[in-house]
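A single protein chain has been omitted; all remaining protein chains appear in their positions.
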Amino acid sequence: MAQVMTAEELQAFLAVEFPQVAHQFTVVEAGEGRTVVRLEAGEEHLRPGGTVSGPTMFALADVAMYLAILAQIGPKALAVTTNCAIDFMRKPPPGTLLATCRVLKLGRQLAVGDVLLHAPGGEDRPVARAGMTYSIPPEG
Amino acid sequence: MAQVMTAEELQAFLAVEFPQVAHQFTVVEAGEGRTVVRLEAGEEHLRPGGTVSGPTMFALADVAMYLAILAQIGPKALAVTTNCAIDFMRKPPPGTLLATCRVLKLGRQLAVGDVLLHAPGGEDRPVARAGMTYSIPPEG
Amino acid sequence: MAQVMTAEELQAFLAVEFPQVAHQFTVVEAGEGRTVVRLEAGEEHLRPGGTVSGPTMFALADVAMYLAILAQIGPKALAVTTNCAIDFMRKPPPGTLLATCRVLKLGRQLAVGDVLLHAPGGEDRPVARAGMTYSIPPEG
Partner (left out) sequence: MAQVMTAEELQAFLAVEFPQVAHQFTVVEAGEGRTVVRLEAGEEHLRPGGTVSGPTMFALADVAMYLAILAQIGPKALAVTTNCAIDFMRKPPPGTLLATCRVLKLGRQLAVGDVLLHAPGGEDRPVARAGMTYSIPPEG
């Protein structure tokens, strides 16, 4: 699968299309079939007990998959999530969270991938894992 | 399954334990095996195209299930989501979204339920559906 | 959503298209938006401990959703499952298992529904719950 957008282009796209949330996410890497996005989880992302909330992790997984698809098909803002199955495995403390996404299938209508969330250096102890399906809008 | 917290008590609990987000959610109903939570989706909940974002719908489903469990086991802030599988079926416009949760199993360690998200009057055209599992902390 | 196949027609379709497994499943009901399929779980469906196996429950949920879709779109053998998220909640003993399926969305390309599995009379204590997505083949 070809790569048609760089990490910088993805970051710029996010800033234009998702101005409310773009500042939270940093595109760390966007290579062949692998995209890495970073979140700095602060006070507003926590839940009782002081760990990062589920909706925050969902949002990070969702944006990582979205950008991994756009990296391969170009800037189509209207690609939408149709399904997500997420396992929360460990409670992440505040701080840096990384999402690593791989695209497993890129069809004309549907894209399927999975995402691992982990703290820096903790790829072998992921905090969450998600499988996601996106619907790709037809050519306009 | 007994009901040990009313809608008012759940609302008050949310305000104390989740002060960052509690104002977004209104507990509409908390009866036997059925809990309804309302969100008024505004500008900050939208994504490109002007429809309610996936993370917003996830957060609404998550809080509805959380409160449905607490309604039956009492105020344990540390119950945590371990799994969520969500289908996004229709794009919801801004405005009111209702989440209706039913608890299907309430074990000692795990609770399983599902949630339908719909606009007022649109129970037959749900915008999303989620299956969720929560881990219940042991008695302390 | 209109109903275009009856329970009898679904049963006959299954016998022709899925001869290896059709004898296991009985279409109990196929009404508006609700389809019920029965399995008599015998020795070959059990796992260690003497309870019905996960693959057996998956197969029952899968066929129930398949038939619920065909009831509304007619006999298209090539509709295929693209996603299933299933929660196994209680261990079912050998004997009768019922799957009740409701179709939540019937689009041109994708159909989404959910299925509850329970023993006769045990709808309030389901043994499993599944969310399923099927891809519908284009008109040929």
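For this structure, a couple of remarks:
Residue numbering begins at 1 within each chain, and the chains themselves are lettered A, B and C in the order written.
Basically, a residue touches a chain if its C-beta (ideal position, glycine included) is under 8 Å from a C-beta of that chain, and two chains touch if they have at least 3 such contacts.
Please read these numbers as outputs of a predicted model, since none were measured by experiment.
Which of B:37, B:52 or B:85 touches the hidden chain is settled by the complete complex: it is B:85. By the touch definition given at the top, chain A reaches the unshown chain through residues 85, 87, 89-90, 104-105, 112, 114, 126, 129, 131, 133. The chain not displayed touches chain C at residues 17-18, 20, 43-44, 46-49, 54-55, 58-59, 62, 77-78, 80-89, 91. Touching the omitted chain from chain B are residues 82-83, 85, 109-110, 133.
Following the convention adopted for this analysis, only the chains that are shown with their structure count from here on.
The rotation relating chain A to chain C, fitted on Cα atoms, amounts to 180°, rounded to the nearest 5.
Judged by shared residue numbers over all numbers used at their interface, chain A and chain B contact each other through mostly the same positions, with over half in common. Distance between chain B and chain C, defined via averaged C-alpha coordinates, is recorded as 27 Å. Chain A and chain C have Cα centroids separated by 33 Å.
The mean-CA centres of chain A and chain B are about 23 angstrom from one another, to the nearest whole unit. Residues of chain A in contact with two or more other chains: 82-83, 85.
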